[in-house]
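One structure below.
Entry: subunit A
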Amino acid sequence: MKGFAAVIRRDLTLAFRGGGDIMTLLLFFVMVGAIVPFAVGPDKALLSRLAPGIVWIAAFLSLLLGLDRLFRNDHEDGSLALFRQAELPLAGLVAAKVIAHWLLAALPLIVASPVLAVLLAMDAPTWLRVVLSLVIGTPGLAALGAMGAAVTVSLPRGGLLAPVLITPLALPLLIFGTGSIDAMAGNSALLLLAAVSLVLVAVAPFMAALALAVSED
Partner candidate 1 sequence: MPAPDRLPQRQIDVTDLACRRGERLLFSNLGFSLAPGRALLVRGPNGTGKTTLIRTLAGLIAPDAGSIAIAGRSEEERPGTDMHLLAHASGVKGRLTVEENLAFWRAVNGGSGDAGEALDIVGLRGIADLEAGHLSAGQTRRLALARLIVAPRPIWLLDEPTAALDAEGDALVGRLIDSHLAQGGLCIAATHLPLALADTDRIATLTLGGAA
Partner candidate 2 sequence: MTGLGPHWVFIVAAYLGVALVTGLTIWSVVASARRIEARIARLEAETRPHVVAAGRPN
């Protein structure tokens, strides 16, 4: 169990100490949201109708951006090979890394979502539903991202390929995520979002660990 906490603490210290990784992700998230009005026009009614979709796409793209950092430098400096001898099984360590990834990539987005709420003319109740859907949905995104990152860890340009691989699989999260925001679908979508997110979080450590073990071969 100590190993689990140690991995999370290490990844957090590395991120905080290592320059503005979190800042860049946040900036990207806000910018993706902010450029939409320039593309579709500043009409408030239209923007507020599109707002849930825009926030989710921005969150999805930002999480993809942070993927490459997940396993790559551990693979390069030999830590991944040493993890195989750790007290905790590899799947446990991968789960710890997914949690750290969520804390570092998804949580800041949720904290920054009010900025987008204002920019995209979102009213308060919609924004609350956006936050709720992000809190429930982003763990699934982080888990899916971890699987994509684990599969492409040994590829030099893997960072380019992981987003292509996991985007088709992230559709359910996108569909239920945005679906749970507009009042009409409401609760059923939220429950389905939670279900998909939980399945992905449950499966990811084992599949990612298998991918990492095979890539080490």
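Candidate selection criterion: all candidates are chains of the complex that A comes from, given by their letters.
Operating definition for what follows: a residue touches a chain if its C-beta (ideal position, glycine included) is under 8 Å from a C-beta of that chain, and two chains touch if they have at least 3 such contacts; residues count from 1.
Model, not experiment: these values are computed from the prediction.
Shown alone here is subunit A; of the other chains of the complex, listed as 1 or 2, the one that touches it is 1.
Of all residues in subunit A, those touching candidate 1 in their complex are 2-3, 5-7, 10, 13-14, 17-18, 76-79, 81-89, 93, 216-217.
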